[in-house]
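See below for the structure under consideration.
Of the protein chains in this complex, all but one are displayed in their positions.
Up next is chain A:
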Amino acid sequence: MSINARATGALLAAILSTTAFHGAFAADDTIKVGILHSLSGTMAISETTLKDAMLMLIEEQNKKGGLLGKKLEAVVVDPASDWPLFAEKARELVSVNKVSAVFGCWTSVSRKSVLPVFEELNSVLFYPVQYEGEESQRNVFYTGAAPNQQAIPAVDYLAENEGVERWVLAGTDYVYPRTTNKILEAYLISKGVKPEDIMINYTPFGHSDWQTIVSDIKKFGSAGKKTAVVSTINGDANVPFYKELGNQGVKAEDIPVVAFSVGEEELAGLDTTPLVGHLAAWNYFQSVDNPANAEFIKTWKAFTKNDKRVTNDPMEAHYIGFNMWLKAVEKAGTTDTDAVLDAMIGVSVPNLSGGYSTMMPNHHITKPVLIGEIQADGQFETVWETPGLVVGDEWSDFLPDSKDLIADWRKPLECGNFNVATGKCGGKGS
């Protein structure tokens, strides 16, 4: 970063903090936590839940006495599903409201939009959603799944347990599905799948007319080999997609669909009877049976005062991220960014699927991978899980230009894209 940018940033921060001195007063007796999730616009459907989950976690922590003897205070802003606005709101949270950490973002494009802000202002972001990988940033902790914690185990499951030999990779047309499908394609070909047995299909955001694509899938599936669909279709488009599958009679027993973006929340708007048996790969399901999860679900239902509310994987990611942050702050004895960044690595907290998750030096965490089948009541039933925990792999081993890269934020390396082949920091993405 140039000195100029730093000076401008400081100047801007100074101006902002004088105009908004209101925020500075309260700073002494509480620790502030920023929540950066869209409460309006397209992504509100998914992100509002995460905002509520964070408010609940903060409330619960305050009941237990807060952090470092101070109460936690949530600062909620609404970036309105508008990607550039994410950067502005992030700047507002850090510079004006002086938050100690920010929990937020959903889409990859919103994360990319705030990255320079967190780097410039040196603050901490916890990102809770499964994403395409190919990134590791000093100020960001990725508590969602990297492709090797979701996509690759799911494909392995289908190949081994269902004997799938032909693959449809269907996704929404943006960075996460495109990168994930690139990784999956390379992985499948490395496993001996022929290129003509892979069909890749992209659709626009909010696509609602799936007739042609579903009939294409049926056509592709009638080549005499067992076929499966790997879906990275995101958000709203899933409901009409599944409705069309159900209506055209594509049964999970014939052509199973495994989805990476469909959780309990997405199924809540859907009659799931025709979908029983279709799959999803996540690191957490509401149906996971253990005391910690039962407690979490109970607290969530009480907090939202709604007995029908469901929990989902990104909520669990926030639960893990928030507890990790608490532990790191306690360990460091301060909320100062540099101290917290150092203390975070190696922190281990219980997750909700019955084990412990640890923050790795690459700022990704260890998680179990679960494959679940959709049930008639809109929940998932775990049919397979990895025997142990899987470490998030930020730079995919299956892409030619990132297979030599690693990230390690411990001293003395402190690099997010270290190239082991050349021995230099600063490969792709610098």
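As a convention for this text, contacts are C-beta pairs under 8 Å (C-beta built on N, C-alpha and C of every residue); 3 or more make two chains touch, one makes a residue touch a chain; residues count from 1.
One rule holds for everything that comes next: contacts and distances are computed from a predicted model.
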item	value
Listed names "ADP-ribose pyrophosphatase", "NADH-quinone oxidoreductase subunit H", "Urea ABC transporter permease subunit UrtB" or "OmpA-like domain-containing protein", with the criterion being the UniProt name of the chain not displayed	"Urea ABC transporter permease subunit UrtB"
Touching the absent chain when the full complex is considered, from A:Lys71, A:Lys191, A:Lys225 or A:Lys298	A:Lys225
Candidates A:Gly269, A:Gly333 or A:Gly426 - the one touching the absent chain	A:Gly269
Residue among A:Ser190, A:Gln211 or A:Thr422 that touches the chain left out of view	A:Gln211
Option from A:Gln248, A:Asn290 or A:Thr422 whose C-beta touches the chain left out	A:Gln248
Residue of A:Glu135, A:Glu373 or A:Asp393 touching the missing chain in the full complex	A:Glu373
Hidden partner chain, residues of chain A it touches	39-42, 44-45, 48-49, 161-162, 173, 201-204, 206-209, 211-213, 215-216, 218-219, 221-225, 236, 239-240, 243-244, 246-249, 252-254, 256, 265-266, 268-271, 274, 276-277, 373, 375-376, 381, 383
